[in-house]
Structure formats: C-alpha cells, structure tokens
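Here the complex is missing a single protein chain, while all its other protein chains stay put.
Chain naming follows the written order as A and B, and within any one chain the residues start at number 1.
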Amino acid sequence: MKGQIQIKVTKRSPAYWRVTFDHPPLNIFGPEMLPQVNEIITALETDEQVKVVVFDSAVEGFFLIHLDFLANLDDLAHLPPGRTGLHPWPEMLGRLSRAPVVSIASIRGRATGMGSELALACDMRFASREKAILSQFEVGAGLVPGGGPMAQLTRLMGRGRALEVILSADDIPGDLAELYGYVNRSLPDADLDGFVDALVGRIASFDKRTIMDTRRLVNVAGLPSDIEIESGWNACVASMARPATQERIKELIGRGFCRPGEAENRLGDFVGKHAPSMERTQ
Amino acid sequence: MKGQIQIKVTKRSPAYWRVTFDHPPLNIFGPEMLPQVNEIITALETDEQVKVVVFDSAVEGFFLIHLDFLANLDDLAHLPPGRTGLHPWPEMLGRLSRAPVVSIASIRGRATGMGSELALACDMRFASREKAILSQFEVGAGLVPGGGPMAQLTRLMGRGRALEVILSADDIPGDLAELYGYVNRSLPDADLDGFVDALVGRIASFDKRTIMDTRRLVNVAGLPSDIEIESGWNACVASMARPATQERIKELIGRGFCRPGEAENRLGDFVGKHAPSMERTQ
Partner (left out) sequence: MKGQIQIKVTKRSPAYWRVTFDHPPLNIFGPEMLPQVNEIITALETDEQVKVVVFDSAVEGFFLIHLDFLANLDDLAHLPPGRTGLHPWPEMLGRLSRAPVVSIASIRGRATGMGSELALACDMRFASREKAILSQFEVGAGLVPGGGPMAQLTRLMGRGRALEVILSADDIPGDLAELYGYVNRSLPDADLDGFVDALVGRIASFDKRTIMDTRRLVNVAGLPSDIEIESGWNACVASMARPATQERIKELIGRGFCRPGEAENRLGDFVGKHAPSMERTQ
C-alpha cells in the first residue's frame, strides 16, 4: 500500500477544499496515511486562498476509523516529534485546530479512534442522522485514547457524558451525538451535503483575516493546552506497552478486529462482547 | 435623537425591575444608548432592594440589535475607558454579569450584535420559540465581534457550536438556540412572559445576600477574565479599522443595512447573499 494515495484533496474553488478519505473497505488508518495527513495540513497552513476545508469519506459505512493494528507499526513509534515536541499525530491535530482555515467534518459512517479524534480537532462536525456512528473504542481494547478525546469531549459535553462516551467505548449514533454535543448537529442523510455546502459557501464568502482573528479567540476559550494533550498521549503510549493490552489486541484481532466484517461493522458490540478472560471478574 | 430615552426602566416592585428597549423601528443600538445603559447598570449596582432585572423589548420583531453604523460613531471611539481599563461597552457587560442583581434576557424578535452580547452578559436567557432570533452577524460584515461572544458562547456550547454560530454569522432561531445552549430554554411565545414572571417571583422572594454569594461562585467557574474580553475587543477595533471592512460595511449600507426592511428583517440571509466582490474567491 505504501506510496498509494488514500486521502484525496479536491479544490472545489480556491477557497473551498475537500479532503476525502478513500481507503476501502474500512477507511482504516494505516501508518502510511500519517505523512499524507501531514502534507495536507501543511498545505492548509500555507495556502493563502483556502478558507474552508471539509473532511469526508468516499467509503460506504466508514468515515475514518482507528489505527490498523495489522500494519507494521514500528515506523509510527519512531517518528520524530513535531515542532511542539508532541508526537506527530496529536501535533497534527493541534495544528489543524489552529491552521488559518475553517475545518468541518462531514460524517457518514463510522468515525472511531483516530477518525473521531480528527473530527474533534475540526472546528465543526455535522453527522448523517442515519449513517454516522462516532466512538472512542480504545478503552475496550485496553488502550487509553491518544489523540485528545479526554480533553476535547470533556470541553464539548462535560465530564459526565465524556466519561460515558470514552469509558463505555460504545457506538454513539447521530442523534445521541447531537444531544451530547459530540457533533454540532445530526441531519437527515439526504440533507447533509447540501447543508454543509451552503455553510461553506457562506463562510468562504467572508473575509479570511476576520474569520481567523475571530477563531483564534474561540480557541483561547475552547482548546486544551499542548501539555494536557501530551499527558494523554503519554498515557496512551504506556497503555500500548502493557502486556495485558498486547494480549487484548491480539485476541481481538483473532476475532476479526481490523478486517472487514462484523467486528468493525459493530465495533461497540464487538469490544463489549469479547472481554478478555483476564478481565472476567464479574 | 440625542437626549431621548430609548431604554425604559419600570420598577414592578422594589425587587423586580424591568428594562425595556424602546427604540423603534429596529431597536438598533445608537451611540447615545451607551450612557443610558451605563446609568441603568450603575443603578442596578447601587440599589439595595433590587434582586432581579429583566431585559425585554417594546418593539415588534426586535429585541436589540447591532450598532447603528449610520450614526456618528466618533464619540464611541473616544469614550474614556471604564474602571477596569476596558472599553465602556465590554466593561458594562462585565459589570452587569457581576452586579448584585440577577439578570434575565426575555428575548422576542432579533437579538444580534450588541443585543446578543447583552443577552449573553445576563445571568439567564429565555427565548420566544416563534419570535426569537439570535445571532452574531459581525463576521459577515468583516468585523470581529467585540462584546465577548467568542468567550461566552464557547463556554456555553463548546468550541464547535460556538464557531458555527459566530463564523456562519447566521440567524439562530429559538429552538436551535435551546439545543445549542445559546438560551436556557425556548418557550411558546404565549408562555414566555408568564414563565419569566414566575421565575422572577421565586428568586425575588429569596435572600439577596444568599443569591449573590451563590452567583459569585458560578461566576468563578463560568465567566471569562477581563484579559480574554479585552483581547476580543482589541481584535474588533482592529477589524473595524481595516479598509476592506470599511468597504464591506459601506456596501451593506448601500443595500439597506441599518434601515428598516429586508436587510435587517433577514440579516442572516442578507450578509450571506451580499458577499463583497473582493471576497468572491469561490
């Protein structure tokens, strides 16, 4: 797969870019996608005309999901830190939240793990009522999520609902995501694209400098600090290294995790049903 | 208009004051209203019996809207700073949030710009489901909002929804305002006054010292610092001074902005449709 482009950038106009995840059948996050995301964010940071970027998916049923644990992950661990000293993944997310471009996640299908984290790093999230499912499945696999959902979800929906979302590791459909503030709104699937396009059209017609000066002040009130994000990342790395977690992931892979089928189609149920024997204290 | 009173104070009882914006036909915020607001807030700060103040409107269709850009704005720029060093407008809002009186915005009609900012500085906001429309239209006019909505809305509804409200510069009707937490609740228009009166009656029957000691602690958790508000105000002033913004406002005025008619009746649509040519990069 290496070298293949799985994330497509379409410039609908100089001001309106569309970034489409196109890595069938699961839109699973392969390590090779990290440099692609990096390149796109760098382009968004440096282009002078782009005002709005929409992230969406070309793969039925999946917006963007978690890391591909079947891939060779060695490269990932050894990536040099970014400019802020953070690991490249959380750093890219923070750069997206601060880049001089308004970012919108248009969510159809499953957004979990890194897919949910990318959506949370965007400025806004709109979900298909029928087809969107958001989650942070990690705790169900013995992992602390690494890309900031503890910091982001707590700020969006408060401590109680954030703990439910993250500790249950369960699927959150569109309407519940709207109730909890996980997404801005959940819209009928047939209306989602039209709604997002109209919103982009409005914002793209406004003055870029004004937009960015305004957003900087929302970020002051709404974005977590790098230190808080780093603390979450370190907990993620530590959890990944534990033998119990390695066992847990191996067991889940044995049952279909990271491959097309029921495991990924119903990930919330899957991690809930297949509790590792070591944990069967109930 | 100078010298005329456009904001009426009615004391329904020593404990319950009503402040009514009565500046037909638009309840537009003329520079001459600033000293009137200041006087009212000073009275609220110093009166020993008032416990609750309700802000409402006597003008059909408009709660309180933005600055009157057709007025002579020179005085506004040269007003001496208030006690905290902030510009008088954001300072008055902060004083209202901290004054020893519970403040409630009862919103019928449009609340945009300074009208929305005043509502956000109140302790609570209740909206007519059929008749309330809230917005921060400023970004659509090339302006960074100056009275704190980046700080306030982000704390009320989270970063994602705050960015949508402020960057879309679009109309937010009562029910969406309730979903997003822009208002406490949206009520059927026929129930709004009765609901607010009953709530005021309750609170006004309680001990003032207890109310204020309690509210001070909510403010610790929920109010932005003066420095954050000042940063927003400075961004507003800088945006106002840009030639592109001046052009933009001139163009909008040419199309009916700040005068009765379709522009103000449908301000969200208006700023979305009439994008300045310089910004037509799409």
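Going forward, a contact is a pair of C-beta atoms (placed from the backbone, for glycine too) under 8 Å apart; a residue touches a chain by one contact, two chains touch by 3 or more.
Note that the coordinates shown come from a computational prediction; the quantities given were computed from them, not determined experimentally.
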{"item": "Absent-chain contact - pick from B:114, B:156, B:187 or B:271", "value": "B:156"}
{"item": "Option touching the unshown chain, where A:86, A:119, A:132 or A:169 are the choices", "value": "A:169"}
{"item": "Where the unshown chain meets chain B, residue by residue", "value": "13-16, 49, 51, 102, 122-125, 155-157, 178, 181, 183-185, 199, 201-207, 209-211, 213-223"}
{"item": "Where the unshown chain meets chain A, residue by residue", "value": "139-140, 142-145, 150-151, 153-155, 157-164, 166-170, 179, 224, 228, 231-232, 235, 238-239, 242, 244-245, 248, 272, 275, 279-282"}
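The working rule: only the chains that are shown with their structure count from here on.
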{"item": "Rounded Å distance between chain A and chain B, as computed from the means of their C-alpha atoms", "value": "35"}
